[in-house]
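Before I ask anything, here is the structure I am working with.
What follows is part of the complex, with its chains left where they were.
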């Protein structure tokens, strides 16, 4: 509920038309934040120890994610313009890099056979996402619509549940509230 | 405290008049969110296991509920217009559907004699609410006031405590904070 959506100015049905793009961008940002929240939660479940560097890497991730609302508000009504599309991509890229740094800091103080290291595995999804975001940021300068397609594509890749995880059922400790 | 109410522009008593409708819509939205919060909390108390689909169904519910503030802000000063009344009803309908999907996903991985399945029972209230919302959304196109009466009616049905539940006293673990 961190994302902020403003109501239309008038009270007509036609006032809803500019809301469509805003709502779709809102959906995209909500999905991205939900994915991070989910992954971060599962990551933390497997963590055995932390240190100062992990704490600051975590703060760095929080910082990048905290820029999502402003990037969303700017992109919503301006999704055809290079500037907002590029800015949105930079926030996504920064968040992906911050998450990777957090995992690197965690792997540094965990054994290679720890459940954390096993769970993270090769993390090809994470690496691929960063490459996709770099491409999207560059594409924003020329064809912003392609960038948005890439953002949506990456979100879909993360949203489609892993077949492995799908089969697993967790106990109640995972908070849903 | 997610809902956002703006103060009047002037400092006169008469500036409070347009606030009355806003405040009433605010009360309605607050009640709806409180009902979901309560029901969701009780639902989660009975959950024995979750999986990936449950997690995403839960995110879907959170997404729908997160649209309540913007629908509330739009309806507040425009409660006589079709557009805002219809939009508000769509958010209520989407939330009800999302909640039903969440219960279906939970029932899929719980035994028919689990406390969760027993607690959910036939859920005629939930089904009736969805039918009422569909009627209200259609009515909004013709007589928006009727739609609002339906929204209020459904909220009242949920607010009036079940006589069965009323008699039960819970232990302290239920958070009130």
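Each chain gets a letter, A and B, in the order it is written, and its residues are counted from 1.
Just so it is clear, a residue touches a chain if its C-beta (ideal position, glycine included) is under 8 Å from a C-beta of that chain, and two chains touch if they have at least 3 such contacts.
As the structure is a prediction and not an experimental result, all values here were calculated from the model.
Trainee: How many copies of this one chain make up the entire complex, given that 2 are placed?
Mentor: When the whole complex is considered, it contains 4 copies.
The rule is simple: only the chains that are shown with their structure count from here on.
Trainee: For the sequence-identical pair chain A and chain B, determine the rotation angle of the Cα superposition and round it to the nearest 5 degrees.
Mentor: 90
Trainee: Mind checking the centre-to-centre distance between chain A and chain B? Centres are C-alpha means, answer in whole Å.
Mentor: Each chain's C-alpha centroid was found; their separation is 28 Å.
Trainee: For the complex, which residues does chain A have touching chain B?
Mentor: 1, 3, 5-8, 11-13, 15-16, 27, 30, 34, 38, 159, 161-162, 165-172, 174, 176-177
Trainee: Where on chain B does chain A make contact in their complex?
Mentor: Where chain B meets chain A, its residues are 2, 40-41, 44, 47-56, 58-59, 62-63, 66-67, 69-71, 73-74, 77-78, 81-84, 86-87, 109.
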